[in-house]
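Note that this complex is displayed minus one protein chain, with the remaining chains in position.
Up next is chain A:
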Amino acid sequence: MMDKNNSEDWDLVIKGHTSLFDLKFNDLWHYRDLLFMFVRRDFVSFYKQTVLGPLWFFIQPIFTTIVFTFVFGNLAGISTDGLPQYLFYLSGITAWNYFSDCLTKTSTVFRDNASIFGKVYFPRLIMPLSIVVSNLVRFGVQLLLLLCMMAYFGIKGENFHVTYGIFFFPILVILMALLGLGTGLIITAMTTKYRDLTFLVSFGVQLLMYGTTVIYPLSAAPPAYKRIIELNPMTGIIEAFRFSFLGKGQFSLWSLGYSAIFTLVVLMLGIVIFNKTEKNFVDTI
């Protein structure tokens, strides 16, 4: 028998230390069916366990929009760039919700799936990816709500219009998904050891929303703060989103480019840290 000592002769070599950049994407590809089964599972289980079912997808954005309109629109009187207040807030909330759902749900991946991760191997990245895709379904439903509202206000003759920016819409969605995913991956990897980061997430995401142009247009921000707000990668995305659907907002390829680069850096960092953590997290959680 040939003695096999070279690692190339074996299908798989399991060892403690692997390269940081060995991200096992081919493994991920092999398990692609699993991703869609997780998405299906999420959807079916959500649907089956609630009384109102998919109606929940609508309730949250509708009520948030009403509250925002009352508090920020009527009481505080913050400008909405001449857009109908309901549309202005709803568009911001729809986009922001997708990002924040991706972030918060992926940020607990290790903790939520500790039992399954402790029993069987599959590329762990499948789990956060399935979350991002599941949330896409929810985002789609909420987008439908936005379109219905747009149709209603359009018939009423309100002043807004869809612009060429709509061609960038898929890119915007991808950016939001990947930015949320990347940030979530970093956080979930850290929380396996430092549990208290979890508290920071729900609280931090909420604060971050006020640092993004969800409840006010960038044009209404005081010049002193404008720079800082623009540094937030979500600002460019939300502004472009609003510009695409409603025709108001600051659409610039520069700020989108900035968001894209920011997203890619966070994502790569997230994947590397996640992969490093996944190998041993079972021992610490």
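As a convention for this text, a contact is a pair of C-beta atoms (placed from the backbone, for glycine too) under 8 Å apart; a residue touches a chain by one contact, two chains touch by 3 or more; residues count from 1.
In this section, contacts and distances are computed from a predicted model.
A.B. asks: Would you mind picking the UniProt name of the chain not drawn here, from "Cytochrome c-type biogenesis protein CcmF", "SRPBCC domain-containing protein", "(Fe-S)-binding protein" or "ABC transporter"?
C.D. replies: "ABC transporter"
A.B. asks: Using the document's definition of touch, tell me which of A:122, A:153, A:169 or A:258 contacts the absent chain.
C.D. replies: Only one of A:122, A:153, A:169 or A:258 touches the chain omitted from view, namely A:122.
A.B. asks: For the chain left out of this view, which of A:34, A:221 or A:272 touches it?
C.D. replies: If we include the chain that is not displayed, A:34 is the one touching it.
A.B. asks: Contacts of chain A with the missing chain: which residues?
C.D. replies: Interface with the chain not displayed, on the chain A side: 1, 4, 7, 10-16, 30-31, 33-34, 37-38, 40-41, 44-45, 48-49, 116-122, 193-195, 279-280, 282-284.
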